[in-house]
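The complex appears here without one of its protein chains, the remainder shown in place.
So, chain A:
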Amino acid sequence: MDMLCHRNIDLEATELRLGLPGTSERPITTPRGNKRPLDDFMEGSSTEDGDHLECPSAAPPSKAQIVGWPPIRSYRKNSLQQKKLGNQAETTTRVYVKVSMDGAPYLRKMDLSIYKGYRQLLIALEDMFKFTIGEYSEREGYKGSEYAPTYEDKDGDWMLVGDVPWEMFACSCKRLRIMKGSEARGLTCCL
């Protein structure tokens, strides 16, 4: 499996692409709800705020909202909306991902939703596996240690942690892998 990843990474490195780093080539499609004839006519009322992270695959998209349906007064709707958001903050969809460390006998699992940014995540990783991650720089990746944190994104590609905005990372991260040694160096050299 490792070999496969290597190959993928190597190919990745040489592939030419359009688009910003961190984005996939494949367009992100949002499946549309079935539009009823009336949907076009009515403007949407306040739309349900299901995911502020803009993850198309995270929550099923709702149908276009019909004005005044269901028949609940705005005061009540707004009041309860706030409650739902409040609750979501507490019980957000948890994002558990497997974390593997090269050379470690078993994998771990982490909940990404509890972290607000890379710094917290990296500190947690360092703590969990008792190692030190180097300093991140866009140009050279993680310098100053033999480890590099990587993740597999939705497309199956292995990416270096830290390149894309946190929210984008949190949405697209499927698993984490702390690379070590030559592989890690190989990765940083390529960048």
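Simple rule for what comes next: a contact is a pair of C-beta atoms (placed from the backbone, for glycine too) under 8 Å apart; a residue touches a chain by one contact, two chains touch by 3 or more; residues count from 1.
We adopt the following convention: contacts and distances are computed from a predicted model.
This complex has a chain not shown, and the name its UniProt record holds, of "General transcription factor IIH subunit 4", "Transport inhibitor response 1-like protein", "NADH-ubiquinone oxidoreductase chain 2" or "Histidine-containing phosphotransfer protein", is "Transport inhibitor response 1-like protein".
Contact with the chain not shown here comes from a single listed residue; of A:Gly68, A:Gly117, A:Gly144 or A:Gly181, that residue is A:Gly68. Touching residues on chain A toward the chain that is not drawn are 33, 36, 38, 41-42, 45, 48, 60, 62-63, 65-77, 79-80, 83-84, 87.
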